[in-house]
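For this view, one protein chain was removed and the others were kept in their places.
Chains here go by letter, A, B and C, matching the order in which they are written, and residues are numbered from 1 within each.
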Amino acid sequence: MADDTHTNEPDLIKDPDLEGWNQVPLHDGYVNLIGPYYVKTNDLGHTQTAFRAQARHLNGGGSVHGGCLLSLADTALYLIAYPRLEGSHVVTLQLDSQFISPGREGDIIIASGEVIRAGASVVFVKGQLQAQDRVILTFSGILKRIKPKV
Amino acid sequence: MADDTHTNEPDLIKDPDLEGWNQVPLHDGYVNLIGPYYVKTNDLGHTQTAFRAQARHLNGGGSVHGGCLLSLADTALYLIAYPRLEGSHVVTLQLDSQFISPGREGDIIIASGEVIRAGASVVFVKGQLQAQDRVILTFSGILKRIKPKV
Amino acid sequence: MADDTHTNEPDLIKDPDLEGWNQVPLHDGYVNLIGPYYVKTNDLGHTQTAFRAQARHLNGGGSVHGGCLLSLADTALYLIAYPRLEGSHVVTLQLDSQFISPGREGDIIIASGEVIRAGASVVFVKGQLQAQDRVILTFSGILKRIKPKV
Partner (left out) sequence: MADDTHTNEPDLIKDPDLEGWNQVPLHDGYVNLIGPYYVKTNDLGHTQTAFRAQARHLNGGGSVHGGCLLSLADTALYLIAYPRLEGSHVVTLQLDSQFISPGREGDIIIASGEVIRAGASVVFVKGQLQAQDRVILTFSGILKRIKPKV
């Protein structure tokens, strides 16, 4: 219907594989473009971020595009660090990644990780993307705290 | 008309800033989703890849999303290496990136770089993203040659 | 005496902090220069590599030199991967590192980590350096299998 054509696949969240997940609470045009992304807090209190790989996420070789995986990693970097930011605005300073195995259409790809150190000026995070038991990508990144815009 | 409404902003290429560029010749669902991307060969014979940052590429802070920049970098990694692949299929093995300055809405962001070494099994590439004279991101990556699917 | 002048601080291994460790079994001139390094297998079957930071390992600022930490990381990369190499000779293809906190004189710095994937052509490893509970450095690296010299 006309009144719901703008919504971003709202039925995906009914996917039994994503039960208990919530849509990412970011006002973020880019995540809306490539998402939706979903979040959940795991038993260790760490934030996990996920999406389901679809045809529109694939490269010409039929695997999930590297940039699509890195987009999830960069968003996850922020969400993993968020509980340790205590209100700081941050920017990504650096992101390293290793492509361990390809992502496939239909995979639910979940990013998880941890803060290695939350310092006064920078926050170190490492994490990985998995589809079930298969590691897709590992990453490390550094966020820099910046003064909030006033 | 209905039969061309699916094309992805074909008028952007008339942008005077992108005169002389061609749309990326990849059958790549993800590049169609986040692009269009444009390519040009510079005076040194190196392939440059570009896109115009639009509202849909921004994060919640109003800058171009890091994942959007990394998506361009990962695509450029392949296109920079392409003339040295001699028919090999490749996968990205690793990508490092440093976020030098933010990308802004309206920027034409251009990825350029060079092959450091094209070996028998891996290809080393480094490059950067710029908007005019401003460096946005630097990256280094390694591609691994794989046997073509038969 | 003449017969022991070539040994490399053999008494360090009597250090109670390094009880149960063995000197690294590598014929490696560089490790002899900057070491000695010690190894132990932890409860998960992972190889740990250690050294005691001394005055000769410090930079001008009084912390352990970054290159000294990276030297341990690069050696550990190989030793962590070793059980999965099955006789392959390897070279380091790439190493990423984040400097989490400084190493200090007197610290016993221990590198540990795990193989993320041991493929037919490359092996992915991640790890970290710690001094007691303090993380010093995190790293990720890729080794490439090469044909043995015959």
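Note that in this section a contact is a pair of C-beta atoms (placed from the backbone, for glycine too) under 8 Å apart; a residue touches a chain by one contact, two chains touch by 3 or more.
Treat the numbers as computed from the prediction; the structure is a model and nothing was measured.
Trainee: Let's see if you follow the contact definition: name the visible chains touching the chain that is missing.
Mentor: Spelled out, the missing chain touches these shown chains: A, B, C.
Trainee: Looking at C:Gln23, C:Ser71, C:Ser88 or C:Ser112, which residue reaches the missing chain?
Mentor: C:Ser71
Trainee: What is the set of chain B residues that contact the non-displayed chain in the whole complex?
Mentor: Touch with the absent chain occurs at residues 96, 98, 100-101, 116-117, 124, 126, 128, 135, 138, 140, 142.
Trainee: Residue-wise, where is chain C in contact with the chain that is not depicted?
Mentor: Against the missing chain, chain C presents residues 26-34, 55-61, 63-68, 70-75, 77, 89, 91-99, 102.
Trainee: So that we can see where the missing chain sits, which residues of chain A does it touch?
Mentor: That gives, for chain A, the contact residues 93-94, 96, 121-122, 142, 144.
The working rule: only the chains that are shown with their structure count from here on.
Trainee: Between chain A and chain C, what is the gap in Å from one C-alpha centre to the other?
Mentor: Comparing mean C-alpha positions, chain C is 32 Å from chain A.
Trainee: Based only on mean CA positions, could you tell me how far chain B sits from chain C in angstrom?
Mentor: Comparing mean C-alpha positions, chain C is 37 Å from chain B.
Trainee: If you average the CA atoms of chain A and of chain B, how many Å lie between those two points?
Mentor: 21
Trainee: Do you know which chain C residues sit against two or more other chains?
Mentor: Correct list: 96, 142.
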